[in-house]
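Here the complex is missing one protein chain, while the rest keep their positions.
By letter and in written order, the chains are A and B; residue numbering begins at 1 in each of them.
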Amino acid sequence: MPEQKNAPLLDVEDLSVAYGPNDVVRDVRFSIARGESLALIGESGSGKSTIAKSILKLLGTDDAEVTGNVWFEGRELLGMPERQFRPLRGRRLGYIPQDPGSALNPVRTIGSQAQEAAALLGETNPDARRSHILSVLADVGLADPVRVYDSYPHQLSGGMLQRVLIGLTVLPRPALIVADEPTSALDVTVQKLTLDLLADLRQELDISLLLITHDLAIAAERADTLVVLRDGTVQETGAAREVFKAPRSEYARSLYSDVPALNPDRYRSQRLLPDNRRRESTANPPRIEMQGVEKSFTTAGKRVLALDGVSFSVSPGTTHALVGESGSGKTTAARLLLGLEQPSAGEIRVNGDPLQGRRRSELRDVRRHLQLVYQNPFTSLDPTWRVSRIVGEPLDRFGVGGNRSRRAAQVREALEAVGLPESFLARRPAHLSGGQRQRVAIARALVLHPDIVVLDEPTSALDVSVQAGILELLARLQRERGLTYLFVSHDLALVRQIADTVSVLQHGKVVEDGPVQRIFEQPQHAYTRALLAAIPRVTASETPTTTIPALSEATL
Amino acid sequence: MTSTLAITPFRRAGAGARRTTVGIPPTVVLSFLVVLVMVLWSLLPGMFTSFSPVEGATAGKLEAPSSAHWFGTDYLGRDLYSRVVFGTASSVSSALVAVLIGLVVGSAIGLASGFGGGWVDAVLGRFVDVLLAIPGFLLAVVIVSSLGFQTINAAIATGVSAVAVFARLMRAEVLRIRGAAFVEASYLEGGTLLHALLKHILPNAYRPVLVLAVLQFGTSILVIASLAFLGYGDPPPASDWGLLVASGKTYPTAPWLVYAPALVIVITVLAVNRISRWLRKVK
Partner (left out) sequence: MKNQYQRFVLTRAGQAVVVVLLAYVLTFLVISVLPGDSITNSLRDPQRGLSEEEIQRIVAFYGLDKPVVVQLVLSLGRFLSGDLGFSLQSNLPVAQLIGDALPSTLALASSALALAVIFAVAIAYGAHYLPGKWASLLRSVPSLFLSVPNFVIGLVLIELFAFRLHAFTTIDTNSAAATVFAAVTLAIPVSAPLAEVFIASLDHESRQEYAVVARSRGLSEARLFVQHLAKPSALPAVAMVALIVGELLGGAVITETIFGRDGIGTLVQKAVTGEDQPVLQAVVSLSAIVFVAVNLVADLASPLVDPRIELREVVDA
């Protein structure tokens, strides 16, 4: 292939994408040199995935109007007819999707799909293809390639599937891999292992990487060059370390300050209680106490222990975090506290009173002081209701708050407390953004003036800048109202910002607990250390990891 | 006027259906117009024709469509257009009765099933299975033969055979919405089961059920027309659309006797189906 020595591998010039009158990407330009890795960073709506799909010509023929030039290995891709482009797919340009769970055909085995991918490369002998595939599956750290080969996608975990996909993508040794949020659907510890694997394969096989991510910390850790996007335009481009150390654009600066992993103490001052309140808080009996709580479910004739002897207590006016990955039991613990489910054994006390053995009406009394904010604000608000009615529902249901006009005043006050203007009262959830919805959900939780608010991953469905706004709000409300929070999260970096004490859960057991600072500085348990190691560190790019850690049972 | 309305939906159905402009697509506007005309024909048939639907002039037997007789005349010299107009009430309103029966009974069963759960669900579920197991049209035929050959009985029969679909949809909707976080949130805020049912579940379930009801309205017009075609509705001189087609088919030399009422059926059902599809799409 006649090509200049130092021409970039991929050169994107003035790329614009429009759907009818809405342009979602405007005049984007960047280039990737051979062996280089570049990260496109942006929040939802920034156009980062659209750019990736345009380069791969995977936007679908629908209504997207793509203009500009994309040069790859000296050839222009956008104007290239499909027939010429198809041979480049897979072989020169690889693609790793976001959600490994849906990226493989659910009704065919891994093996048959891998066979198909291998056959596209021209190998005609099925046995040769099979042995090649098995060796690649072994290369990506899958312990039992033959079992994986014979499995259907739903029989494997997300981490294993992403390894399969990475394996299939590197199989043809492409020059460039486009990875669209390759780890955001995975548990944090698996995220790190997957990214390490990708970095290692890249180095070994000399593959360039275009990484699409919303996570500035991951981008800075894993890429040589950063391109910061917002609303379809490039805000800033530069070497990762420079953009990171000294962001020039305002957007990059605010993005930086919103990333939990990079700003462990951001809300510390806002949350700090005055000394007298602090003393009061520790002197009073704990707001929440769990003692040896067990919860078992029976699914398909098998008894599964979701919680196994969980104990913790939370002092008034403080935040306690339950941290763990999916299946750790953290959400079950929160649901038990709210009385949505009954524990199989153990004791739960709220404000010193046991929760068990209460009748419905008594449970209602407890719930007045105990409110919940759900993870997903897109499902926790009734789409047919207006904000005023949503926020007022607890007052109406509990029959408190006085007459109609006084209730309306309380609803307005709650809305103001979460920083939303009064004009929102008449809106329906469909006309609110994710962050606004979550604020409405918080207002609904606050309107009864509860003592305790359970926050079930309240920001995990939100963009990082929106998350920062919500966390700031929660910190302020806690200080002003002396609220006690039980904060359920999978994200230790976030927990470090917002919590006072932590219980780390794994497979339904508390493996470690204590003050946040101690957990971070002197983690005792291996699992805690694995969680901490999964927090991206920017310095890591200076000392790249070289080994592919084998997948242990614990992380799958 | 009727003939222009009659032809246009055919031509435009394809082009307009996929357009996602703001406001109501033209084919939907046209469909609503068709339905409006049908409603007016049902309520005030005398306003739309000066001819009697039952008395004919023997002089003008089996005349082809003309400016005087838009749909021609039948073997007794009766104006077919006015017979169609006067047949609208029983053809269309009986379909409405059928939908109401299916909607009310089916939704109640589905609601009880989805909300009651346990043995209630098991018992009602079997009942719905049984209704589904008997082919709908056959069930309608058996019911109408048992109740007697009248249009209202055909409507009841059609309604009963539609109960199962409504029950299934309502049950599925209740189960879907019941599991939603906002319903659980309502319990946490001290809401009762009844409150959740009335204020959260029903308002959210009503739209898909409404879409089905409109769709089922079109289907019911067809089923009732088919029953009338077989002679299971009101006997002549009633002029249910299906009956008109059936009696017209004995005169091969006067094809308008079949095509005119047939076209009215097709256009009406097409309009109703278009509205149903539109309702399914709009938020």
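Note that in this section a residue touches a chain if its C-beta (ideal position, glycine included) is under 8 Å from a C-beta of that chain, and two chains touch if they have at least 3 such contacts.
The structure displayed is predicted, hence computed values, not measured ones.
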Task: Of B:L80, B:L124 or B:L139, the one touching the omitted chain in the full complex - done: B:L139
TODO: Could you tell which one of B:V99, B:V214 or B:I265 touches the chain left off the display?
DONE: B:I265
Open item on the list: Touching residues of chain B against the unshown chain: what are they?
Closed with: 13-15, 17-18, 126-127, 129-139, 141-143, 145-148, 218-219, 222, 225-226, 229-232, 242, 245-246, 249, 252, 255, 258, 262, 265-266, 269-270, 273-274, 277
Task: chain A residues touching the omitted chain (full complex) - done: 56, 58, 60, 86-91, 93-95, 97-99, 102-108, 113, 116-117, 120, 152, 154, 165, 168, 300-301
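By our rule, only the chains that are shown with their structure count from here on.
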- [ ] Going by the contact rule at the top, pick out the chain B residues touching chain A in the complex.
- [x] 180-182, 184-191, 195, 200, 203-204, 283
Open item on the list: With touch defined as at the start, can you tell me which chain A residues reach chain B in the complex?
Closed with: 338, 340, 364, 367-368, 371-372, 374, 376, 379-384, 393-394, 397-398, 430, 444, 448
